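Written out below as structure tokens is the structure these notes cover.
For this depiction, one protein chain was excluded, whereas all remaining protein chains were kept in their positions.
Chain lettering (A and B) follows the sequence in which the chains are written, and residue indices restart at 1 in each chain.
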Amino acid sequence: MAPELALAAAARIDADRAAGKPLPALAGVPLAVKDNMMLTGTRTTCASRMLENYESVYTATCVQRMLDAGCLPVGKANMDEFAFGSSTESSAFHRTNNPWDLERVPGGSSGGSAAAVAAGEVTLALGSDTGGSIRQPAALCGVVGMKPTYGAVSRYGVVAFGSSLDQVGPFGRSVADVALAMNALTGPGRDPRDSTSQDCPVDFLEHLEDGVAGRRVGIVPALMDAEGLTPEVRAAVTAAAKSLEAQGAELVEVELPNLDAAIAAYYVLGPCEAFSNLARFDGVRYGYQEPGCASLAEQSSLSRAHGFGAEAKRRQMLGAWLLSSGVYEKYYLAAQKARTLITRDYAAAYEKADVILMPASPRTAFKFGEMSDPTQMYLADLYTISINIAGNGGVSVPLGLGADSGLPVSAQLVGPAFKDRDLLTFARAVERGAASADGSPALAVAPDFAGKGGELA
Amino acid sequence: MALSERDVRGIADYARVALTDEELTEMTAYMNGAITGVLEPVLQYGEADVPPTFHPIGDLSNVMAADVPEPGLSIDDALLDAPSPRDRYFRVPSILGGEE
């Protein structure tokens, strides 16, 4: 929690309001920030012992832009350590519960961000998505979560996991809220501090309410028939497709034959980039330093051994092996070729369809400690990872509660690179279809938390 | 060919991750499982007749910044998170250690 920062920001907004000054678009909106994003005045821990006491000395561009738009930084959100995970269980500090069922995980790695929005503690939250880390927790918590196209939002000041995969995006309870956040994040143009960021010169609200009549929605049969996809999720996504069709959209079948290649590439590229990005944590300039070491090598090795959790060490070890001489030549090039294959798949699919509709997660939120079956993990990855490998955008939209579990289920829309506004137009159409008659979002604040303070009318 | 504990010890030494003997055994098992389970599948794409994609950013290239100075961090901020600063420096213990 960062009450001083939030109160100070609120006081500035109040003063401007009293003085009759024009207020920014998100004036006074409470914001949670994933704890891998720098914000001066807060610690940025990445939910790791390594950075337990790390005081931010600068502010990430994405956070600064949300503050410039008027947001109140209420606090930092829990996550899987260094974003390695999909349940937030690997946080070194504490667990984060799913607001819809406190015995279940919120998903991850941006689980804290998704849960904070679902519980009504904040209206908007920022997360980062390397292999599904925004879209999957959004699905499990029943909120809207967007991974924009790689490069649309600056990564400057966000602790890197996989530099060619990471992308920052917003969580909100409605597509319109997410569109507002996207405006704040991309409005000022590309970030000169991030070489990979690009201009995204659109107003995300402008076409939000446009109809989808005559537009083409791609369905990938293999993804709808995948083993492990629960009937309730399949039914909900199918219903979303029907609702788009009812709004005049045309459903077309598209193929993504190289989804397996995308996953294989991810398992290679992720550790390689993670090893490289986490090499800097050696306890010299910052981070945990093992006391009483006689030599530099001893200090580095013990600081890293005791500062990092198990998963962070495992990924770095795999990365160090994958990049080693003789191994790199075989694996890394193959992964980058696989990347080309999936990118071409998507390009071909977008010849036929404007967006593709698919599940965001094959199932609803699972219980703590439940997810250890590698096959299940693989299936979950199937829906999210290829978007990070290809770099295009995806958004998770809540569809209500599952018929069997009574927990939130979601659909995912993915679109071509830098067509993120279009993506939100379709997301809004899905949301409209799933909404109750009064047009409000499909899911509001989780019932146990409704009316407990954070919820804004 | 599976990695031996000796191989894994070498990687850990390079990656500066101290492992106890028990952790080494666990890590070796984990890595061998990961290699055959999730890493090796990528090898089938090595011969694919397509160019590699290093950056998922389309045609973006030649990104550069102007050679114009901007203020950096104050010395206090620079050393704020340093576990053992010394005067204006970051301190590290003996680089050669006890071998001297």
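Simple rule for what comes next: a residue touches a chain if its C-beta (ideal position, glycine included) is under 8 Å from a C-beta of that chain, and two chains touch if they have at least 3 such contacts.
Heads up, the rule we're going with is that contacts and distances are computed from a predicted model.
Novice: Look at the options "cytochrome-c oxidase", "Aspartyl/glutamyl-tRNA(Asn/Gln) amidotransferase subunit B", "Branched-chain amino acid ABC transporter permease" or "ABC-2 type transport system ATP-binding protein" and return the one that UniProt uses as the protein name of the missing chain.
Specialist: Not shown, but named in UniProt as "Aspartyl/glutamyl-tRNA(Asn/Gln) amidotransferase subunit B".
Novice: Let's see if you follow the contact definition: name the visible chains touching the chain that is missing.
Specialist: Even though it is not drawn, that chain still touches A, B.
Novice: Quick one: say which of A:Asp101, A:Asp129, A:Asp194 or A:Asp345 touches the chain that got left out.
Specialist: Once the missing chain is taken into account, the touching residue is A:Asp194.
Novice: Touching the absent chain in the whole complex: find that residue among A:Asp282, A:Asp354, A:Asp381 or A:Glu431.
Specialist: The one listed residue touching the chain not shown is A:Asp282.
Novice: Could you list which residues of chain A touch the chain missing from the display?
Specialist: Residues of chain A in contact with the hidden chain: 36-38, 44, 46, 51, 54, 57-58, 60, 155-160, 162-164, 192-196, 272-273, 276, 279-282, 284-286, 296-297, 300, 320, 323-325, 328-329, 332-333, 336.
Novice: Considering the whole complex rather than only what is displayed, give the residues of chain B touching the chain that is not shown.
Specialist: Where chain B meets the chain not shown: residues 14, 16, 51-52, 54-55, 57, 60-70, 72-73, 75, 78-79, 86-96, 99-100.
Everything that follows uses one rule, which is that only the chains that are shown with their structure count from here on.
Novice: As a quick test, compute the distance in whole Å between the mean CA positions of chain A and chain B.
Specialist: 23
Novice: Sort out for me which residues of chain A touch chain B in the complex.
Specialist: Those in contact with chain B are residues 53-55, 57-58, 150-151, 164-165, 192, 195-196, 198, 260-261, 263-265, 267-268, 275, 279, 282-289, 293-302, 304-305, 308, 313-314, 316-318, 320-322, 324, 330-331, 333-341, 343-344, 374, 389-391, 417.
Novice: Tell me, which parts of chain B touch chain A in their complex?
Specialist: So the residues of chain B in touch with chain A come to 3, 8, 11-19, 27, 30-31, 34-35, 37-39, 41-46, 48, 50-58, 60, 63, 65, 73, 77-78, 80-84, 90, 92-98.
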